[in-house]
Every structure is written in structure tokens, then in C-alpha cells.
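Written below as C-alpha cells is the structure these notes are about.
Every protein chain but one is kept in place in this view of the complex.
Chain naming follows the written order as A and B, and within any one chain the residues start at number 1.
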Amino acid sequence: MELLRLDELSHGLANLSMFPCFDVAHYVVSIMALREQPGALEVSRVSPLACWFSSMLFCFGGAVLSGIMLAEPPVAPLSNSTNILLASLTWYLVFYCPMDLVYCCAAMLPLRLLLSGMKEVTRTWKVLGGVAQAHGKYKDSLLVMVANGWAKGAGGGLLRNFEQLVRGVWKPETNELLKMSYPTKVTLMGAVLFALQHTHYLPLKKRHLMLIYTVFTVVNKSRMMLTGSTSSPFAAIESAVYKTLFAGHAPYRALPSDGNKACVDNGTTSTKEFSKNGEAGSPDGAQGRPPKEEAEPGETDTASCKKND
Amino acid sequence: MELLRLDELSHGLANLSMFPCFDVAHYVVSIMALREQPGALEVSRVSPLACWFSSMLFCFGGAVLSGIMLAEPPVAPLSNSTNILLASLTWYLVFYCPMDLVYCCAAMLPLRLLLSGMKEVTRTWKVLGGVAQAHGKYKDSLLVMVANGWAKGAGGGLLRNFEQLVRGVWKPETNELLKMSYPTKVTLMGAVLFALQHTHYLPLKKRHLMLIYTVFTVVNKSRMMLTGSTSSPFAAIESAVYKTLFAGHAPYRALPSDGNKACVDNGTTSTKEFSKNGEAGSPDGAQGRPPKEEAEPGETDTASCKKND
Partner (left out) sequence: MELLRLDELSHGLANLSMFPCFDVAHYVVSIMALREQPGALEVSRVSPLACWFSSMLFCFGGAVLSGIMLAEPPVAPLSNSTNILLASLTWYLVFYCPMDLVYCCAAMLPLRLLLSGMKEVTRTWKVLGGVAQAHGKYKDSLLVMVANGWAKGAGGGLLRNFEQLVRGVWKPETNELLKMSYPTKVTLMGAVLFALQHTHYLPLKKRHLMLIYTVFTVVNKSRMMLTGSTSSPFAAIESAVYKTLFAGHAPYRALPSDGNKACVDNGTTSTKEFSKNGEAGSPDGAQGRPPKEEAEPGETDTASCKKND
């Protein structure tokens, strides 16, 4: 009986239309996230056009990135007049509403929770759409399906550096590949699952996977908002994978230059302290790698670069 | 009689060929503008290839940007060998002519005025071409027509950050969306008008609109060059629109951090003085917005961020 109910629920979800309520929720939450970026309010007062353009990138970034990747017109979202009008109206109300009514109401926790949950539902649709679109062009390529599903669902985040450039902000030291945020991670996971399902490697019906994935993302998002926690549900798995495959996720400490010997004399070596905050080292620091030692997590001093004889 | 003459004139303008004289004028003026950029002469001595590439972006940036937007090959301008040869010859003469003859002659006011006027005429053709091209792909989408017309006519300016990157210059704090120059504004206006005319919202014949728009741009450009003025003819309209819709274009001043309270505790807030020069604030400044107050032009002190109970 329970399973029948879930099956009906999955049917209902699969037939749900994102337009207009879920789409509007996605616009509201995205544009509020933009507004809370440092400097975004100033940009809205200095140049409404730049602010509008940024907002459209937040709302439709996935479609733009997917278009770039598949050589389809990145302006295609602009041709969908109804959605653009809705998004522009949302942008105007969030940034310029008299007495700031819309932002303050939407920012109240109950309503924000509801809107964020609805936005998570649209994520499922986007990833699914991206995977199907890629399957149409590259029938057998799992990687392209994952890439396009990921782009469609998390394009706004992946394009973050360039969206910031529109607002006059440039932060090259970080991006979503170097330091992946939770939404981008969960979208990548969804893209992999939906691609595996689409190519029948994952023996699940599509609507069942949609239901499972949507419930997972909505529940996690709500939990994180209610508890104020930023701990990712993937932390344990990531840690295990890193330790097994990638010699641990520990910070890697450089050594004084006399201790650094590359295993042959053909790499440029210099020392640079590598901070623990997930940012890449400066452009002029490189590490020598001793031939017979793995980098061990936590090991920092000269030992890790001594050549073992 | 007057109207008949104007109609004939509009016919003549509509049938005028841009090649070769008007195109060459556009190349000369564009490349002279590049040469007057800080650092461009050094680049011409260090790397003629980078200088040539920049010049081609100045000359054909509109076609490149339009190609990127509509998923057509951005290298298409390179296939038009005659135009590329003319542009390259112009580049060579402007930068490397013995005794700098070409630059100094073209920079004399009477000749520069004539060439700039002819360049303004090519602007009409580019915007029109962009609007028509977009109409061919997206029949009903006004926004795509405006975007493509704008890109075709002002692509060089819109791509400015990346053209500067070719020359080793990187100025992320400003771009044409944040601080629109006069050519970009007038091109946007033209794109809107031609798109409205193309979709029959504007009850004007195409050649009449071409004549009106061309006369407007040529006359304004000449006036600005002769008077040395930089005041835009749109200043009054912009100011009115801003005050009505976007709560004024006044500088927005940040407050000491203890005065900054967002209306809910979920935005990052810090203080940063926001300068009046139209540049976006630094990446780490954000403003709290009190729930019941509009940002009033000129109001700077703590009052604007007090929470009203």
C-alpha cells in the first residue's frame, strides 16, 4: 500500500508543471541570494542594467552554460518572454520594492523555507532536462550527459566568476571547481544518477528516481536552513574517497627551499605556505615530490620532502 | 515637397553601400581609438600580433559577439577576406606608418569629424543587420532582437574587458554594463527602435527610421566632437527614469557596522564607503536595508539604516 502511494506520488511529481509557481520560487530565491552578495545592492543603485543582467544569470545561468557547451544559442532563455518577464518582475520587486516589502517578507524563515524547497524541486527538472538534451545529441556518452545535466542544474554557480565580473567583482582565487558549494555538489550527484538511469545502468524508473532525489534535496535543504548548519551530508563519503584515492584532503605544506628536491632536475621548485582554506597556492609556488614517499595527511615538516635513499 | 525630398534621401540612405568607404572609415576611427588607449602603443611594439588581434576585435567585435550569442562561428568575420585585408592595412598604417603620417592626418579635426560621421552611418547598418538576423532565428522575440542588434552595433565596447585582456590589461572593476559609454547607449536605443519597427510596434517605415536614427547619431557625434562636450543627450531622460523607477541614481553611502542591520539576520553585512564615480563597491562591502525606508538620494548617515519600530 505504501509503495502504491509512493508510486502515485512519483507519478504526480513527474507530471507536475514547474510553471509558474515553482519557477517563480526559483527566481525569488536566486535573486535574494544575489542581493545578499557583498556589493550587490550598490550595483543595483548604480546600474540597474548590470543588476538585471546578473539576476538573469542567477536565474537562467544553467540554460546559458548548457547552450555554450552544446553550441546552442546562449541567448535562447531570452526568447522565452514569459519567463523573462516573470524573472524581471521578481528582480524589480526584490531590489526596488517600496519599503522593501518583498525582500523582507520572502526573507522570513517560514516563507523562505517554502520557497527554497520549491527551488529544490526545480533542480530535479533542470538536471533531468540537461541529461535528456545531451542524450539527444550524444547518445552513448555518459560524460556529456553528466556534464550537461550538471551545467543545467548548477550553471549559475559554475558561472559565478563571470557573473561577478558583470558586477565589477573579480575573485579568481576561488571557483566552484576548487571549492564546491553544497548546491553544486548535490546537482553533480543528481546528474550522475540521472545519467546512469537514462542509460539503464541504474535499474530504477525515472519517476522513482525523481521522487527519491527530490525528497533528498528538499529534506537536506530544509534541515540545513532550520539548523543553520553548513555541514554537507557528503562529508563522510568525500573524506573516505579522498583518503583512498587522492592521498588525503589534508593541507599540503611547503618546505624551505633547501629541503625541496624534485626527483629530477626539471621542475621549478620554490616554497610557498599553502593555507588550509581550500584556495590554490600562489602562482609561484611549486612543490617537489620525493620519489618514494606519499604525502601523508597532517605531515608537514621537512620529513615529507626528504629523499629516501 | 520637403517630405518628398526626405523620402528620397531615406531611399538613398537605405540603398547606400557601406563597402568600401564607410567600412574603411569605421576601421580608421576604431583603430585610432585603440591606439589612444593607455599602453596600446607599447603593445604594438612588443607584439604586433596582439595589437593586430585587438584591432580586429575593435573593428569586428560586433560580429564576433553576435556570433557567440547566436551560436554561429565567431571566426566568420575572418572569412571575409576583403574586409579583413582592408582592416589589417588600416591597422598597419595607423600604427606603423613611416613618420606616423596616417594617424596624424586622420587625427586632424576636420578629417576626424568626417570619418566619425561615416562610422556613425555604419552603426545604423550593423544594428539593423543584427535585428534582422535575430528575427530570422527567433521570430517573435523582441528581447533577442534588441540584444543581437545591440551586440552587432556595440560589440567592440561590450567585449572591452576581453579585448583589454589580449593586451595584457585587466580592469574588472568596470565594464559597459556598469558604466555605459555614449556609443553603447545610443546603440542600445537604436536596437530597441529597430526591433520595435521590425515587429510593427513602431509605425514607421524602415528607411525613415534609418534616416532619423542616422541623422540623430551623426549630429550628436559631431556636436560632441566640436564642443568637446561629454554630456550625453540622454542625461535628462535617464535621470527621470532612475528617480521614478530605481530610487534615484545618487551615491549610496555605507554606515558604520553597528548601524547596519539587515531586516533579517541572514545577509552578510559590512561597511564600505561607496564612491561616487560609478564604480561598484569592493567585493566585501554589503549594505543592510532597513525594512521600512527607501534609500533617499543624498541621505548618508545612520538614519537610513535605522530599524523603524
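The rule we apply is simple: contacts are C-beta pairs under 8 Å (C-beta built on N, C-alpha and C of every residue); 3 or more make two chains touch, one makes a residue touch a chain.
Everything quoted here is computed from the prediction, not taken from an experiment.
Enquirer: Which one, A:21, A:85, A:114 or A:143, makes contact with the chain that was left out?
Expert: Considering the complete complex, A:143 is the one touching the chain left out.
Enquirer: Check each of B:26, B:126, B:152 or B:167 against the chain that is not shown and name the one that touches it.
Expert: Selected residue, touching the omitted chain: B:167.
Enquirer: Among A:21, A:71 or A:99, which residue is in touch with the absent chain?
Expert: Considering all chains, including the one not shown, the answer is A:71.
Enquirer: Quick one: say which of A:89, A:178 or A:226 touches the chain that got left out.
Expert: A:178
Enquirer: For subunit A, which residues reach the chain that was dropped from this view?
Expert: Answer for subunit A: residues 68-71, 137-138, 140-144, 147-148, 161, 170, 172-175, 177-180, 242, 245-252, 263-264, 266-268, 270, 272, 274, 278-287, 289-295 touch the chain left out.
Enquirer: If you put the missing chain back, which residues of subunit B would it touch?
Expert: Touch with the absent chain occurs at residues 35-50, 53, 67, 71-75, 78-79, 81, 84, 92, 96, 98-101, 103-104, 107-109, 112, 164-171.
We take it that only the chains that are shown with their structure count from here on.
Enquirer: Overlay subunit A and subunit B by their C-alpha atoms and let me know the rotation angle in degrees, rounded to the nearest 5.
Expert: Fitting subunit A to subunit B on C-alpha positions yields an angle of 120 degrees.
Enquirer: Where the centres are mean C-alpha positions, what is the separation of subunit A from subunit B, in Å?
Expert: Chain centres of subunit A and subunit B, defined by C-alpha means, are spaced 32 Å apart.
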